[in-house]
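Of the protein chains in this complex, all but one are displayed in their positions.
On to subunit A.
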């Protein structure tokens, strides 16, 4: 049951069918950090979000959102 100020029609509207597609994100672990990433055309992963409660994880320049990481990723 949803209890939100956003109407359910908006929450569940299928934007992908309206040619208005939104990037699908995947969760990947990189160097011990859980990251939400999107797949880039050259097989890299673009970091979208860091999933961590450690405030210092957000200061790590390697995993700044927007960075693209290659290879070695679970």
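Basically, contacts are C-beta pairs under 8 Å (C-beta built on N, C-alpha and C of every residue); 3 or more make two chains touch, one makes a residue touch a chain; residues count from 1.
One rule holds for everything that comes next: contacts and distances are computed from a predicted model.
With the options "ATP-dependent Clp protease proteolytic subunit", "ABC-2 type transport system ATP-binding protein", "Transcriptional regulator, GntR family" or "ABC transporter permease" in hand, the undepicted chain maps to the protein name "ATP-dependent Clp protease proteolytic subunit" (source: UniProt).
Although one chain is not displayed, subunit A still touches it through residues 1-6, 8, 11-16, 22-25, 34, 51-56, 59, 61, 64, 66-67.
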